[in-house]
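Let me begin by handing over the structure; questions about it come next.
Note that one protein chain is taken out, while the other chains of the complex remain in position.
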Amino acid sequence: MNALVRLFSRPWIWSWGAAFVIWFATIMVTGGASTLGLTQAALTFAAFSIIVGLGQMFVITLGPGNIDLSVPATMTLAGTVALKFMNVENGMILPGLAVAVLIGVAVGIGNYALIKALRIPPIIATLSMSFIVQSAAIWTNRGLRIKPPSFLADFTTSATLGVPNLALVALALSLLSWLVLEKTVYGRWISAIGQSMPAARMAGIPVDGVRFITYVFCAVLAALAGYLLACFSGGAALNMGSEYLLMSIAVVVIGGTAVAGGDSNVPGIWGASLFMFLVVSMLNTYGLGAGIRLIMTGLIIISVILLAGGRKPGAR
Amino acid sequence: MMVHSRKAVIEVADARVSFGAVKALDGATLAIMPGECVGLVGHNGAGKSTIVSVINGGLTPHEGTLSGDGEPLARYGVNAARAMGVRCVFQELSLCPNLTVAENTRLMHRRIGGFGWRSRACAVIEESLDAVFPGHRIAGDRTVGELSIAERQMVEIAMAFSDAGVAPRLVILDEPTSSLDASLAEQMLAHVRRFVAAGGAVILISHILGEILSTADRIVVMKDGRIVADRPADAFSENSLVETMGSVVRQEGARGRSQDFSGAPPVLEWTGGGLPFRARRGEVVGLAGLAGHGQTAMLMRLHAANSSDWLPRRDPAVTFVAGDRRLNGVFELWSILRNFSIASLGDLSRLGLVRSDREGVRGADWRKRIEIRTPDMENRILSLSGGNQQKVLFARALATRAPVVLMDDPMRGVDVGTKQEVYEIVRQEAAGGRTFVWYSTEMEEVCLCDRVYVFREGAIVAELAGDAVSEDNILAASFERGAA
Partner (left out) sequence: MIRRSPADFIRLLIPALSLAVLLAAVFWLQPRAMSYVGINLLFNLAVPIALATVAQMFIMAVNDLDLSMGTFVSFVACVTATFLRDAPLVGVVILAGSVLVYAALGVVIHLRNLPSIVVTLGMSFVWAGLAVLLLPAPGGQAPDWVRALMTMKPPLVPIAIVAAVVIAVVAHVIVMRLSLGVLIRGVGGNERSVERAGWSIVAARAAAYGLAGLFAVLAGIALVGLTTSADANIALRYTLLSIAGVILGGGEFIGGRISPVGAVIGALTLTLAGSFLSFLRISPDWQIGAQGAILILVLALRLVFNRVEKRGHGR
């Protein structure tokens, strides 16, 4: 009984519950015929939101006002450049990955440099940065659609023991993030900064260093997601990241991470990402359009934030 | 000058206010008559700001009554106070820096409104500025943010004396001259005298005793939430005022050690305006003076100069105990244990991973040592009482290896028992070679220090050591006196 109460006090249980209900409802309509297919599709597509959501979660944990709007542009640039660099050769897979990660690092450095040097809120700094990154992506893309190396294309679209490889990658990254947040000194520091920046500074935490690393980490995860998404969809497209701007924030909020900062939640990201995909497929199954889905998503985000409430005065 | 047959503008009778264990007002009775200027003096925590809050409607006393013009005031609040003509100039800025002087006037006076309010607001404030500070050269369309600090304060004062529908009857001036130069201060005080002569009432709070003595008709001295003296101004001199403020000396703060540290190596030094600051190994250095005269800023500077915002330090040079727990001390989402260990994670981790076994052991250790009253260190920090939260913050700082501990008035609002326990720990740690820089607003704590720097107007104005650390000397240095 007590364990049950404790279980329900976990913020992530709600997103998992919702995802399961919708999964079940969709299965019921199709009479159980598509159970495996639906589950696999959900895991595959959720993997991308999970990876970008993890990065965004780190940033949002830093406290009110911290948000990274350069995620979609970084995804696009990393995907485009990496594919171009690999040039359909299997031997170049690892160097291509390194290039994607380097792009993430560069964008992250740029983001924090703007935040710090111009003393502007992260939202406008990452926004200006994303304009430049997006342009760089358009410039390198040139409308060419380069295919991913065959091995990578196979890897991203197939499954191991019935579990999509992409979901396995997302799982590995999630475990890593969870470890970092829960077990390391750095994880403690992020949470402390998110709860109170002045208190963190007075407790001797190197505030700027931690925030810097966090923005870089978020950009690297976005770059990684872009790399995988480009390989999965058989080539990079200029608008491939756009969906993930709002998605990355939405899965963090729905997943139970505190918007006011300081409290992050890795399992919640999974629940929320699966949920977001399953809502789409359920509404498709029921023959309802994108409009209803969008409205529902919005209402869910608002109800979550209303229920969670604003914790700190002065939080935006 | 005093017309006793007239009724008091505001009368506070036997008001009591307490915040937790602290009695901020302990039965204070004060009547302000029309046509008098009352000087209000007292050291930190004497209850000056509390009684001011009661009078301006910001705070309802837990016990006691308020009456205005002889009538009891049942529902008294900020708006009722304004309607009665009670105005207040606060120490903090209460103007909107992004608006012009006239626009601020519009917001402060709800009655200026309708078409053409701008010119009317301009006229109201400029008229008042002309009256208080002749030749001020502040135009009503200047943005407050671009005014100098002195000019802002002039606007605040003029705003309090301005008349737009409701005439000011009682103006409370809390350290009104802190940013004004001598001639502006004299202009303001002259206006206060004119205002009082015309039948208005003023409460004047200032750390410059000369101002009080020359301007006030009556001086009220507060101490420990009580009014200890209430006499006509000419019955006081600067010396007798200082003596009265300190007259209820509690003799418990027996001076512990009287050691000579001049041979010990200095661990912290700072030179700014005023006397240079220096702290030696094993020394307990006190920062004293009236609150808000630069002590916290000094601690922040010392902390910033000895810590890095970019790279973690293997060996921290300083550690900090917060006074404002909510602002820069406690991490509200966390357990007691995490709040305790955050500053010493470097010692409790390997390869960046926190070793929770060692963290737990260290936590249990300090819980016993400093007696944090909780069944479980995993409980939320907010489940503790304020005093115990403060102990956690102490343990956090003391558990680091930093040789210098900076303390920002950490004992504010803490019960007596906890205080004694902490004093004992400070003594032990200092004997072990640690240096403490301790800002305190409580006299008995300052008297525990080996050496004390007294602050006034952002700078160190006095250094007291050994037997010279006494309440009289600190009070004398905290208040500016004409013949220093």
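Per-chain numbering from 1; labels A and B assigned in written order.
One rule holds for everything that comes next: contacts are C-beta pairs under 8 Å (C-beta built on N, C-alpha and C of every residue); 3 or more make two chains touch, one makes a residue touch a chain.
All values reported here derive from a predicted model rather than from experimental measurement.
Q: Of B:T29, B:S94, B:S240 or B:S470, which one is in contact with the hidden chain?
A: Of all options in B:T29, B:S94, B:S240 or B:S470, contact with the hidden chain holds for B:S94.
Q: Looking at A:S135, A:S158 or A:N284, which residue reaches the missing chain?
A: For the chain that is not drawn, the touching residue is A:S135.
Q: Just to verify: which one of B:Q91, B:T143 or B:S385 makes contact with the chain not shown?
A: Of the listed residues, the one touching the omitted chain is B:T143.
Q: Pick out which of A:L38, A:V101 or A:L114 touches the chain that's been left out of the picture.
A: Per the contact definition at the top, the residue touching the missing chain is A:L114.
Q: For chain B, which residues lie in contact with the unshown chain of the complex?
A: 78-79, 82, 93-100, 103-104, 106-108, 110, 113, 117-118, 139, 141-143, 145-146, 148
Q: Need a quick check: the contact residues on chain A for the chain that isn't drawn.
A: 64-65, 67, 114, 117-121, 123-124, 127-136, 138-139, 142, 246, 249-250, 253, 259-260, 289-302, 305-306, 309-310, 312-313, 315-316
Here is the rule we use: only the chains that are shown with their structure count from here on.
Q: Show me the residue ranges of chain B that touch chain A in the complex, using the header's touch definition.
A: These residues of chain B touch chain A: 303, 307-313, 316, 319-320, 322, 327-334, 338, 342-343, 345-346, 349, 352-354, 396, 400, 402.
Q: Using the touch definition from the top, list the residues of chain A that touch chain B in their complex.
A: Touching chain B from chain A are residues 183-186, 188-189, 191-192, 195-196, 198-209, 212, 258, 262-263.
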